[in-house]
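Right, I'll just put the structure down here and ask away after.
The complex appears here minus one protein chain, its other protein chains still in place.
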Amino acid sequence: MNTLGNLFKITTCGESHGGAIAVIIDGAPPNISISAEEIQQELDRRRPGQSSLTTPRHERDQVHLLSGIFEGKTTGTPILLLAYNEDMRPEDYQALKNLYRPSHADITYEKKYGFRDFRGGGRASARETWARVAAGAIAKKYLQQQFQIEILSYVQQVGTLCSTIDPNTVSREAIERHPLRCPDERIVPQMTDLIHAVQEEGDSLGGVIQGVLRGVPAGLGAPVFDKLSADLGKAMLGINAVKGFEIGSGFAGASLRGSQHNDSFFLKDGKIAYATNHAGGILGGISTGENILFRVAFKPVSTIAKEQKTLTIDHQEVSLRAQGRHDPCVLPRAVPIVDAMAALVLMDHCLLQKAQNL
Amino acid sequence: MNTLGNLFKITTCGESHGGAIAVIIDGAPPNISISAEEIQQELDRRRPGQSSLTTPRHERDQVHLLSGIFEGKTTGTPILLLAYNEDMRPEDYQALKNLYRPSHADITYEKKYGFRDFRGGGRASARETWARVAAGAIAKKYLQQQFQIEILSYVQQVGTLCSTIDPNTVSREAIERHPLRCPDERIVPQMTDLIHAVQEEGDSLGGVIQGVLRGVPAGLGAPVFDKLSADLGKAMLGINAVKGFEIGSGFAGASLRGSQHNDSFFLKDGKIAYATNHAGGILGGISTGENILFRVAFKPVSTIAKEQKTLTIDHQEVSLRAQGRHDPCVLPRAVPIVDAMAALVLMDHCLLQKAQNL
Amino acid sequence: MNTLGNLFKITTCGESHGGAIAVIIDGAPPNISISAEEIQQELDRRRPGQSSLTTPRHERDQVHLLSGIFEGKTTGTPILLLAYNEDMRPEDYQALKNLYRPSHADITYEKKYGFRDFRGGGRASARETWARVAAGAIAKKYLQQQFQIEILSYVQQVGTLCSTIDPNTVSREAIERHPLRCPDERIVPQMTDLIHAVQEEGDSLGGVIQGVLRGVPAGLGAPVFDKLSADLGKAMLGINAVKGFEIGSGFAGASLRGSQHNDSFFLKDGKIAYATNHAGGILGGISTGENILFRVAFKPVSTIAKEQKTLTIDHQEVSLRAQGRHDPCVLPRAVPIVDAMAALVLMDHCLLQKAQNL
Partner (left out) sequence: MNTLGNLFKITTCGESHGGAIAVIIDGAPPNISISAEEIQQELDRRRPGQSSLTTPRHERDQVHLLSGIFEGKTTGTPILLLAYNEDMRPEDYQALKNLYRPSHADITYEKKYGFRDFRGGGRASARETWARVAAGAIAKKYLQQQFQIEILSYVQQVGTLCSTIDPNTVSREAIERHPLRCPDERIVPQMTDLIHAVQEEGDSLGGVIQGVLRGVPAGLGAPVFDKLSADLGKAMLGINAVKGFEIGSGFAGASLRGSQHNDSFFLKDGKIAYATNHAGGILGGISTGENILFRVAFKPVSTIAKEQKTLTIDHQEVSLRAQGRHDPCVLPRAVPIVDAMAALVLMDHCLLQKAQNL
């Protein structure tokens, strides 16, 4: 269904080319200070057309606050955030009406619903992530205010180019310094050149986003199905184009021995500290209080300007080449989406922990 | 909480050393033929003490069917499956009562609940997975009977040793041929030797399990949060010791170009077929009908027989060395758990698809 | 929270005097034909200002379809229906800002949220029911098309005046003939006179709505918590001003003997039929296939034009007398809300029954 969360519950709606994209946020505690400007600021990080590195499509994507916020504060009742769809050019999609684009959801969407929303992919469009970023802005504000939790993510890999910067010390300023949202100044020029080159070729690039959550109190998460790592994983794997998720040591940890991987304890200023953090801040599904570290793999975007062969719904072979709106690398714009998903998961677990402990 | 699923909903309970481990399965359609023997057969694949490769701890783990099954068939009402805890030696845990084992959930469990279940980890114990395998056996049976869905997984990597066998063609017989549950006969001897050597050293190994789901009908899953890939990811990341999950091309896919990664269509026997399957059988969160391929990374088990330094709850430094029950490699026994989790996720999505389509 | 249903799930938002009232409907099967006009028609039955019998407040309450419907059909994705708030005169509420209106939710709302939404009651306003009627229109359409289910309700009692008409044979035409929505022509003039007289006095009236659901297939509902009767009861008790709910024989049935109350079977045209229907169409929580009959008790509306003494938030005694917008009897406008709630409950159970049966 279209709902995420149990206590801080968001329900999104809206197709790429319908009337609007919207989200109802149910369960936001009353009295959180939040303004349209704060939400818009996060949304602008996700907005198409920010720089030469992303899609040139322009959307203002202005947020409208239609319920649940009164005199600058949440009221405890459900919050409706909405953006009207503009820049709709349905004629752009006429050409696609009768064919299946390779590696798009056209064919599976049709199998599921017995119906084809050819107008930009319907719900499969990444436009839906607007709603997640809008809702995430409120979660982020609460987590920051109540617990000083800091949520950051950045582009760590583009194609085969990798940054080796330490996620534990990275700052939001460093991330936002360049439109690429990679805080590693040594590799940014190479990544930028690569993206421009691939764009010229009409092709696209994948990559990896690194996330770090600082200041998360110990005790969030559950020992069985609803491990904090499992809920983060589901949230990230629910983002379009994501093919992999790892926490802490991840796939590399599978090659280590127990004696290497175990994070030993020591005393630091009279408190228990961890010598290493292979766990990635989560042990047995529950937060340790250390930084939560995770990585998210994105495949290259499917829409390319290179000619591809494909099939029509009537099984005819045709040639396809994206017109105009080709985005060579979605990663910079995916950063605020990763942030938002992390905020939504943490928010839900924070409220659950409040409910269930004496 | 302790529930997985929406329409085929399992709720598990039981600590490592309480009275019993149990599961209530709610939402199983009536009239599925299932016997205690069939469930036990899956449970025996997970049972400790199967071979020299796993923990020597012995548990019969016999399943008791206490409700929801009548005259060999499900009744449509909730099914209670239960195993009494035997082989409990609480005295084994007295030594652990006041210390935090490195990379175990002892410390986070205590932070969450304000309470310490020192008897083998309480709910953090992998003993809880008994309940998942028991429930999964019923899901597997239904999926096989109704849709001829085949669910397989196997050990693909142990430490740094990798099998390169093709998951598309592997058989259950090949997997079960060796207690290691790796179908690649060329690498099994090396893996076995490695496990025995590491066991001698008192250390442990991680690895990777490859899963393949065959015959899944197209149309399962949803385009937004509840992507089939996201639900599989959450299910796998909810297994103890799992640090990573990838679907299809996964992390490797992040390095490819769009023109390489896109799976093109062609006609085969008058039907649309996929030339490659980088998607791993799921496009836009919805199954394509192709094989679903995923990989799950396990860290090395934290309990080792090597001496480790750690801290007591009173912040004293102590030495720790596991006595007796050391399991050098959990992967062979994790295979039926991966199978079960995949079955539970597919089952839930199958019922949802039945509900929501005309 | 603000969600009703499990498979046909509606989430509503919007305060009386915020930007909009809206509902997201998640889980509507694809391919249901539905137009804005059909939804508006149900909404117009609920609209204030329809006749001299209700509040003179005017709201156009026009529905906007912003997602999930394409070319006149549901797409299977979430549907957003929205009405902008008009006719807002916040100045009307300034006088109420600092006092507690008797038998309104002002005081409990403040206790819950630590916050006062004095603008017409916030979420406690009956304006929220717009969203339920809008969503119910889609459920009603589906139930009618797929199962020929007919959902009717009507005003059976106003103050102490009762209709004795047979709910089994009443028609929608008879109900809609008079703005009072009572199909009993003998009692309508007395009821109308009573309402006008009470309105003159500045007072208000309660009453009872009778519901009848025809053509509901046998087998809907569940034997334990989610009895169809329990879900109907929750839905009706969730309507503002409702103080009681009964199914079939209801409170009167408590005085009967088992030998009187038991509904015996007989053969009719070779099929099993029920000689009586004290059960009200539901046995053991599951529909029998007979007409489902229930009654809903409404207290008199709390806003009256008579002078009442009350207290301010600073504990000062003050006099209060409603200005202008006094509604002597909400029952006629509550009829479409009862219809909608019944439709939403049946819809959810129909989809569940589809999911869980072979």
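Think of it as A, B and C in the order they're written, each chain with its own count starting at 1.
One rule holds for everything that comes next: a contact is a pair of C-beta atoms (placed from the backbone, for glycine too) under 8 Å apart; a residue touches a chain by one contact, two chains touch by 3 or more.
On a predicted model such as this, the values are computed, not experimentally measured, just so you know.
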item	value
Interface partners of the hidden chain - shown chains only, full complex considered	A, B, C
Contact with the hidden chain (one of A:Gly68, A:Gly159, A:Pro223 or A:Gly248)	A:Pro223
Interface residues of subunit A (partner: the chain not displayed)	6-7, 27, 29-31, 76-77, 146, 223, 351-352, 354-358
Absent-chain interface as seen on subunit B, which is shown	1-3, 9, 11-15, 18-22, 24, 26-27, 30-31, 64-68, 70, 73, 75-80, 82, 112-115, 117, 119, 122-123
Chain not shown, touching residues in subunit C	1-4, 12, 100, 102-105, 107-109, 111-114, 121-124, 128, 157, 159-160, 198, 203-208, 218-227, 229-231, 233-235, 237-238, 240, 242-251, 253-267, 270, 272, 278-280, 282-289, 295, 297-304, 306, 308-311, 315, 317, 353, 357-358
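By our rule, only the chains that are shown with their structure count from here on.
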item	value
Computed distance of Cα centres, subunit C from subunit A, in Å	40
Of all residues in subunit B, the ones touching two or more other chains	223, 357-358
